[in-house]
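What you see is the complex with one protein chain gone and the rest in place.
Order as written gives the chain letters A and B; numbering starts at 1 within each chain.
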Amino acid sequence: MNIDGRLVRKESLEKLFKILKANNRTIVGPSQKNGRISYKMVENYEGITSEYIQTTQSPKEVAFPRTEKILDYSKNADGMTVKGINADDIPDIVLWGVRPCDTMGMGELSAIFNWDYRDEIYNSRSSRVTVLGFSCGKSDEYCFCTSVGGNPGNIEGSDILFTQLGENGDYLAEIITEKGSQVVSLASDLFEKAENIVKGKFLADVPVRFEKEQVRQNLEKYFDSEQWVAQSLKCLGCGACAYVCPTCACFDIQDEAHGKSGSRVRCWDSCGFSLFTLHTSGHNPREVQSQRWRQRIMHKFSYMPDRLSVYGCTGCGRCSRACPADMNILDHLISIQEVTV
Amino acid sequence: MDELRRRAKELLEASSVKVVIGYENGTDGKTRALFIENPADAGKLVFDSRCIMNLAAYITKHEVKSKGKMAIAATLPVMRAIVQLASEFQVNDNNLLVLGITPESKMIEFKDLTEVETFVHQYQIEIDSRNKEMLDRIEKMTPSERWDFWIQELTPCFKCYACRAACPMCYCHRCTVEFNQPQWIPVPSSELGNLEWHIMRAIHLAGRCVDCDACYNACPLAIPLNLLTKRMLLDAREHFGGYQPSLKAEHLMSTYKPDDKENFIM
Partner (left out) sequence: MADFEPKIVAFVCNWCTYAGADLTGTSRIKYASNVRIVRFPCTGRIDYMLLMKSFDEGADGIIVSGCHPNDCHYTSGNFHARRRWIMVRSLCDFIGIDIRRIKFSWVSAAEGAKWADIVNTTVSEIRELGPYNDYKKVAKRPLKEVSHG
């Protein structure tokens, strides 16, 4: 497939932003607060943070918000009135500044939300997102995209992928999808002809740290291993890893009720929480942290590839960066690969 | 910390303790918790100024406690937490041995928790200057400005409960937020719900917080929620003369003085 590659001058990015804004686009981009970078709606180009290897939070909120109303209800004399979500109320969003690991993650998240049941609310949101990806010129020791089938210049999941051609350089813009072409048509002057640009040499070097198929095979025999206990002793059982992960999709449904009316809300949940699997009977099949840690790894590296044909990890490293106990999933995956069961 | 490694090895070889909790080198120049059961692993223990995680969060964890008697490498904040936990009957001399590390990085092996308490009482809990400055800045705001400040700071919280998980004093098997009859704190992240969660946690820590900043260090979004617990500490000092973690003394909020002073009751 021939990807249309164009040259975009460094200064043109800000111009593109302004043109999108002038065309009434809602732009969500990386924004800094307290030294941490999250995806927020940005009104001005200055609001975008651009000096980073990876953001703290993933961009999954544009399709899977942390708190999402799914219906309103009210009880009156005639019975119950239920009002669902109107898909037309969902805004179109331009997601500006997403790494290739995150764009790959969107595919993985979509697989979960369309597996046994098509989640129409999720699909409505994600179909309204235009993704402007930015390749990685640098990586750090937390990154391992190349071990899970990704790479720092991966076009999968982006509508346009920008690659900066060296420090302070101009950009190669690969126009990958129809949505990408629509953005270009708003600002075609900014997308100049590109002369034979090879982006490979401008991408970060991310060494492969483990072989994912080997990990998956080992996991099949690893379920009862005592290593899970040793691995998970320092895990504190919070939800940080699940919440910053671009592919974690566990959610809770809560009814926020007030008297005779209220709303049903979907919100993030984490399999690491001690009461995540607590049944109403009082039985908890994952009572200890080792069972929950095992579930996290097996879900991403065994169950998902088995049933959904995609891995549940993009190698973005956010979980390890955010973890207060430095669990470092990469260390654990490498040790699982090396195990002789 | 050779003495620490040597002592850990000895204790495990003699089976005086079943697990030693300390620090090891982690990712990206950080340190993290280490649990040693094999004396040969004692060499992995490290100690230096990077070791700020409050290891006392682990001594109430079932998975660690169930191994048997624990030994823990404890800096001053960790020692304070241990004494407070002991006063709340969560640890005792039978299941915990404290290998103290003084502010001058000297190792002291405490015979029992009473000795730890004596050591801890030599030091006052002091709030560092950076946080003091933040607290003063907030004090000078009008109530309306304070409200806006806290809504702005707490709304990004996504309720991961890392603050709760890292705090040694939050050891409730089932936290208030995990009850839904009644549902005091809404589960989803919301402007009001986040405020209520952080207020609730600060109040449950009144008189118990040892100011170790584990909550702030754990927060993935670097929300300055430790300012709330520090405020409670200063209030305790102002109104009730402060508190020290103490094995036998009564807790600040579960006791009272007939002449507690206030100026707002009509």
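What we mean here is this: contacts are C-beta pairs under 8 Å (C-beta built on N, C-alpha and C of every residue); 3 or more make two chains touch, one makes a residue touch a chain.
Just so it is clear, the model here is predicted, and its values are computed rather than measured.
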Report task. With the full complex in mind, choose from B:30, B:44, B:61 or B:231 the residue touching the hidden chain. Result -> B:231
Report task. Give the residue, chosen from B:104, B:126 or B:260, that touches the chain omitted from the document. Result -> B:260
Report summary line: Given A:4, A:72, A:192 or A:331, the correct residue touching the omitted chain is A:72
Report summary line: Of B:6, B:62, B:174 or B:239, the residue that touches the missing chain is B:239
Report task. May I ask you to list the residues on chain B that touch the chain which is not drawn? Result -> 138-139, 141, 143-151, 155, 184, 186, 188-192, 195-196, 199-200, 202-203, 206, 228, 231-232, 235-236, 239-240, 252-258, 260, 262, 264-266
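Going forward, only the chains that are shown with their structure count from here on.
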Query raised in the report: Quick one: in the complex, what on chain B touches chain A?
Result: 26-28, 30-35, 53, 57-58, 61-64, 156, 158-162, 164-166, 173-174, 178, 186-190, 217-224
Query - chain B partner contacts - residues on chain A that touch it in the complex - result: 33-36, 38, 56-57, 66-67, 140-142, 229-230, 232-234, 236-240, 242-244, 252, 254, 256, 265, 267-268, 270, 273-275, 288-290, 320, 322, 324-326, 328, 331
